[in-house]
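Not every chain of the complex is shown here; the ones you see sit where they belong.
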């Protein structure tokens, strides 16, 4: 590795030249270390910044957009929702338990430092297929890590998703989401703008752990990553819980002028970013920092990424009041510096200045314009011939339902406390999105996370757009109005033009879909280098999108299970011959290619508007979007969750010309299955015409225990409801084995 | 006016939930009390809420059991005041020796969060006098270490003294192995002290006190809080032991 | 005064079941070809460094602590204490 200031840094030669040029001198070792972390991909977004600019950030409800620790949106009645997503892929690949746990710890701090009480967690996970014992081991301990941490701090994990694909075998993806609520006037910003304010460091003592964690996250995993021990941290949820309560209590004093968590880049990142946002500087005395180990150098203290720490900017008039709160919770604290006029970060140790850098060089590093090139594999993959039609469609459905991608994820969410906080109205497994009520109000927040990496692989543009569309469909399915998204962009090495092309296309897709739906993107996270240096293989592009919606009143919530025999079953939207990247191709035929679904932007918007209005007018007894596994799987799941049967005429499904199997399993966008009473069906049709949406009645809910799909007079697919319940409920658990 | 304390230990996390139900649903005068500030003589009843006091270090509940606050809880128990331990609260009461036995790791070796059915076995306690023996209640559990254990002698005593209050059952009130989520001895989900003013249970009644939160549109958890509230207001079928 | 290191192991009484040990043996070891394993019992392990005048005193302190502070629950656990190398 090249040298800067006499220490090894992970910067490119050109970047090193730039540092020297901007600074006009050689930095010393401490300064070089600080610059090294701040210029890492993880902290600086140097490769992605230019591309991310296209995402729409504005909207009536946006209170705080991207650039802060979490996005803040107005949800009415004086309340705001705060949410953010973050990846913890690299640490989780090495130590799934602690990696996932500290991921939760990190994302919770992001919400907390906006001044909001964290009220829910989501997890979006990707692993290699479960036939590999390595994947099982990763999944088992990732779930345990998330559960142990989230359960302990008393924040319910209310939703999530899991995908399995060979490309995640050595690079699992662990994305975690936290949602918070606050009164609008309680929001605090990570900003230091008043010279003389005190800098207070609270929480866990600083140790040598995690030094260079961010540079590690900004690199591909290598053969000897197992030796990369400093990158793995141990979480301490008990201390975190105290930190949460103490922080919220401290904010109530009114003396907290700025607040930021210490995550990647540690004290260096927190201090420089807060100062930069406030157009000020900060003086930090590292000899004041409470330490866990002896003999730590200023370099180590400034770069440590020890967990469970927060940085407060406190009005000196209130410092005693604030520290008394920390004492009540028996949290360690130290006053480590103050805000200064000059826009620079000055680090002192035992009275001597050991680093002095302009805030700008730390907080606003130069960006890189990376090359993008469409991968050659794509055109080949799109041309694949359709496989032969299976002779037994009932068996095909059973196999899909029990496949790891589609089967019930109950094994996972049983291990998560999804009820603590008494806000969970729609819980794990009940609906396409989770719904959390606002205590004391007749209002709820809906959240869902989505991404179909198989679609994205074949068409990152429509894959990115599709992730937004699907996340919003999931919100609308429960009767909520989507109001904003955040995203987590998981890709391979951006220095490779093919990977960067995937990235650019996906972001463009997300941006275009957001614009079409008039939904802002209020935050996100980029995780590059999810590839394997040994095999050179990258993960399938996985732009995970989290959509947040508002449902009001709570009585307009819709859930997924069929409700009563005799209810009419309808399909919203049209089906196209789009089987590329489908679960049907993957699980049944082992095919990776084909023409993937594209998003029809206008149609998607109209469809969402129709379903939302129908839900609000109380016309829907059940609703579920069609995604993985297509129409057949969506119908089956609605049947499974209710224990009721269904009798459906497939010929009534509006679709372009295609085979029966294609019709049943195509994963076209902009579709929902809904059920309604006979009396309300007519209203539904009227409303559909008003919204210019295709709606077609396809069958009825039955109580005969049979799930039946007819086609042109024939019983093309017939299963006992008990059998599909068994297949879907046991499919996952059977693969995981014990506990 | 009667006053109920919700006792907070570092790591309690169902404290606000319990307070919400006591205040907003039951309409009792209740307040959060930090363990260091807790005094027996100020309150008419105390609830030890769920959570992970001291992060479950060593064993769930064991460190909180040594807190000076627990001396006050013991005193209240002795005075016949209602003491309710929910989940971690139950674990603390057991570790403090106020209730007998042990709560150990679930047989599944995992945390379990799910709705279960409970059969009411004893309606002669401060918290259950409004129910009928054999009545089935729906409530969620959410715990790692909720498997009740006692030795042979201890179990015999529990039954002799009518201390078994709730057992895991199916919807029909049948106490079967399939209805036992965590491997608890005899499907035991909640027990009381001999005097019947202290109840500990693993399920969460505060999460089952409003229809909107229940998958079955029930609010069975209310029974426990209402019984306590009415008892505090001087109602209920008080036995001589309680007066 | 010196610093002594002691180990404390808390296990379930032999009469009580140890579902974790059984699961590890059955599902992990036997299933993956280690069939010669006959029995597995799990426990909690604590390594404690204590300041004391001598070894015996250190042992006494830890012994008293294990009893006084319910390091184990006598209803279900047995507890063993041994010396270890610092």
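Chains here go by letter, A, B and C, matching the order in which they are written, and residues are numbered from 1 within each.
Rule of thumb we're sticking to: a contact is a pair of C-beta atoms (placed from the backbone, for glycine too) under 8 Å apart; a residue touches a chain by one contact, two chains touch by 3 or more.
The structure displayed is predicted, hence computed values, not measured ones.
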Total chain copies in the file, per protein type: A x1, B x1, C x2
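We take it that only the chains that are shown with their structure count from here on.
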Inter-centroid spacing, chain B versus chain A (mean Cα positions, whole Å): 36
Quick one: chain A and chain C, Cα centre-to-centre, how many Å? 41
When centres are defined as mean Cα positions, the distance from chain B to chain C in whole Å is 31
At least two partner chains per residue is the criterion; list those residues in chain B. 109
Going through chain C residue by residue, note those that touch at least 2 other chains and give them in order. 23
Parts of chain C lying in touch with chain B, wherever the complex brings them together: 12, 16, 19-20, 23, 44, 69-71, 73, 75-76
Residues of chain A touching chain B in the complex: 144, 147-148, 151-154, 236-238, 241-242, 328-330, 413-422, 424-425, 427, 430, 437, 439-440, 554, 738-739
Within the complex, which stretch of chain B touches chain A? 10-11, 13-14, 16-17, 20-21, 24, 34, 50-52, 54-57, 108-114, 140, 142, 144, 204, 206-207, 210, 212-213, 215
